[in-house]
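All protein chains but one are shown at their positions in the complex.
The block that comes next holds chain A.
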């Protein structure tokens, strides 16, 4: 197998790389990382050198590594070194060959100019069919016209649309696609997180591309940095993009109880439906001790909530703030509103300790709606 795959380092390579590298003027420092990667075509993990390119502020701006163009099992393939480039969040950018080098197809055919472009498109497609095939499926493609499937055997020989492959170069496509889109992507994200300053992490938290947010959160957790400044930024982002709330709360639950409760309260009161639901769920599950006064405050919002929000908030109150006079007072008006909400409020109140007047109110509700309870 490709134990023989040797990753060559940029230092010894010709200048072609530096000439072509788009961000060369910004690049001030290259940092080499020895990393170990699994490739689905390899029996054992392979060590490669990943080069991190930083700008003058120490911000990673790109990564690259050199790999062999094809996994070669029979030692008859032509192998050339291919340099692959990613941006600082692991998104593939381009590939380059050494000067004069060419890629080869099956049976000594060379890549056409169009094939090089198509290879780039294939590598950039994170959902390429190559994601879903094994090496042995590739290896059976000796001649695409002889590869058949039959109902009896169920043998799934690789058959791809022409747009998804370079005909005659499936093994090259497979090899490079998995280098480009494999484990290295998450390694790049980690390296970027590790390299940036706290100031840069602040920028990541507000970047429109949510990948930066995820990188920043993971890094802040590693650094155990739960400063108010970061928490405020995360709250702001969570109010804007509710799909980031789960990640945000994963971080917030590591903060101090004061900061956690501050964040929860802000997200609940300033946020819309998703923020309210996510916050309530978090409060139900939190191990922090939450005061009655803090929870009572939440009950002032009942009249503004929909059924699911009411139901979840009542679950929270039932669990962590039972028999609160403030909550009961805030729930009672729900009995005269939307019926589904009213019924949920009734069952909540039915298990609470009520005053005689309150008892009368819920009995009245029962009499009126007993057929629908």
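Assume a residue touches a chain if its C-beta (ideal position, glycine included) is under 8 Å from a C-beta of that chain, and two chains touch if they have at least 3 such contacts; residues count from 1.
We adopt the following convention: contacts and distances are computed from a predicted model.
One subunit of the complex is not drawn; among "ABC transporter ATP-binding protein", "Putative tricarboxylic transport membrane protein", "XdhC family protein" or "Fumarate reductase", its UniProt record names it "Fumarate reductase". Within the set A:161, A:208 or A:287, the residue that contacts the chain not displayed is A:161. Contact with the chain that does not appear here is found for just one residue of A:133, A:196 or A:305, A:133. Although one chain is not drawn, the whole complex shows that of A:117, A:228, A:246 or A:368 it is A:246 that touches it. Listed here are the chain A residues that touch the chain not shown: 129, 132-134, 136-137, 140, 145-146, 148-156, 158-161, 163-164, 246, 274, 277-278, 281, 307-308, 311, 339-340, 343, 346-347, 350, 371-373.
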